[in-house]
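Apart from one protein chain that is not included, each protein chain of the complex appears where it belongs.
Let's look at subunit A:
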Amino acid sequence: MDYTLDKKLQGFKQIAQEKLQATLCSIPSQKDLIIEPALIKPLERVCVASWIKSKGVKKIYKLDAKQSVPKTENSQVFLIGANAKTFRIVLEQIHGHESGKITSTTLGLRNYHIIIVPFVPQSFHTMLEEEGLYGLVTLHRFSWDFIYLDEGVMSLEIPQVFPDVFICKDTSSLTAIAHSFRLFDLVIGKPDLILSYGENSEKILNMVERLEKSNAESKPSDFSAMIIIDRDKDYPSCLLTPAIYSGLLLEVFKYKSGELDIQEDSNRIANGKIQVLRVPPATPVKSVPPTVLRMNSSYDEIYAENRYKHFAEASNLVRSQAKALGVEVQNINKMKLNEMQDYVSKKLPKITEMKNKITKHLNVCEQVINELAGNFQKQQSLEDDILNNTNRKRVLTQIDEILTIDGHKFNVIRMMCLVHIAMSLSSDELSVFMRNYCNAFGHKYLYIFHRLAKANLLPDLDAINKSKLRANLQIPMFQQTEFQINANRLKLLAATPDKSTPNNEAPKACASYVFNGLYIPLAAQIISFLLRAQNFDDFCLKMGALEGVQMRLKDLAGPKELKQIQQALKRKEITDKLPLRHRTIFVFVVGGISYAEISACNLVSKITGSKIVVASNCIWSGSDLIASAF
């Protein structure tokens, strides 16, 4: 029987269960499981506690750095991320249990196991040996691979990829991604056409090829094309303020593995500002227990309907749904007795559930409006100026005002990064900002600027100093930055929205609606080119000689540049894969994807009547990206 693609994609969970089961069952005795808190949410997407317990786990604990779980006769199994700091904590706790007790007789029992997600770094073996715990502790690895978070949205839940790979230039975590891709090929089949843009994407694909050397024929793929892009090839899609519902939810609330943490009295916007310079709340906030909002359309029909809508439209819809529900509840009074019985037993539970959901959505809408609506127009026109590299002086003055009056620890740097990408900051401009920022948020953050410079999000002050002569030359005003050249080539900068039309609303049929008509995410644009191309030359023309794009075709060995493929086509060595026979595309962004990108891809899939599945190592917002450098 043939199962639908979505069922197959959800099937990664079953494979993850098999993998975890194999590890847990390889540990013979009764065991206690101690989980790093950050891993709990993603693990909930893979299995439930009763399932874990059925694999010989007695008790489940949260890992606490300050307090170790008492050791019983059960083996202790730790489940932690591939982070040296956490690993050290676990080793210390094991030392605490075992100090002075290690004898040749206990050594054989191997009472401790550490399962590391998603891979065991080489350095851990060395650390284990150096700590004198080799032999007492067994290391295991476990990767849950692709977690199906929502319809058409998957995540590997490895958030450290961006800081590790793009900031520290340590490509260790790419290995884990490559392993997951390899499993993807086994389950879904390797697509005939694979396009990569960025050196890290290319590294992953290379590793996959090495890993697959021993493989037999791969099966025909459910996807006709795969696109894999490095985050740094399209920073604006993450840095710009999204205009869509799901995107704005992530701006205000903490998001983890498909769930939003909703708290009445605090949110990410308020927490990132200097407390003494805030207006104290007029009335003490009523304490409402924190809840979660599951961003999964099969759980929440209201979310399903609104997730990719423009926020204004979504919030209106939520309001009107709330009103409609009120009407339905009022109808009870007019009911007859037998109708009432039927209503209470069948409809009421559903309505109560619906009511809870609506209340939740109303609440989040209200908080989003409270925190962001005031400055939204201003922010929009500021971002418009930045992207088009106009009004430089005004842009910098406005950012300085925002920093002074209402600065957000992450978002104000995020704006500055956007300025650098689109307008290229000078060392003087950055210096002024750095001084004001350090005074506002603390001098300890001085190193952040250095880290962001390594990811090309800000200019490198040292490099600028060294080439000061060049910087002093007057740059003509009309000069385009590299960003504008590429963005114009690919037509990412949608025509500036007509200011005279009400609400500045962009026409619905353009993927730029996710940024109120300012910008089309690169991934969405490439997909749309690929789906609309009549032949390969047509596609190349649209891609406009973008440098660094590599393509792998099934009947052509190794990665090739687009030009090389064009030549091979001319020589009739290969057949043209375009137009795509099956309109199914898999997109992966290395270094975190934003909901704006996901929404834009969704729109492209609707317009072109295709199936697009979007995946990344994590889903996050621009402020998460900046926060990862801290």
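As a convention for this text, a residue touches a chain if its C-beta (ideal position, glycine included) is under 8 Å from a C-beta of that chain, and two chains touch if they have at least 3 such contacts; residues count from 1.
Operating definition for what follows: contacts and distances are computed from a predicted model.
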Listed names "Protein YIPF", "Small GTPase superfamily", "Rab proteins geranylgeranyltransferase" or "Vps16 C-terminal domain-containing protein", with the criterion being the UniProt name of the chain not displayed: "Vps16 C-terminal domain-containing protein"
Contact with the hidden chain (one of A:Glu92, A:Asp265 or A:Asp462): A:Asp462
Sole residue of A:Ser431, A:Asn456 or A:Thr481 that reaches the chain not shown, by the stated touch rule: A:Ser431
Residues of subunit A in contact with the chain not shown: 1, 3, 7-8, 10-11, 14-15, 18-19, 22-23, 35, 40, 44, 47-53, 59-62, 64, 67, 69-70, 84-85, 119-123, 125-127, 139-142, 164-165, 168-175, 178-179, 183, 186-187, 202-204, 206-207, 210-211, 213, 274, 276-277, 279-280, 291-292, 294, 400-401, 404-405, 431, 434-436, 438-444, 446-447, 450, 461-462, 465
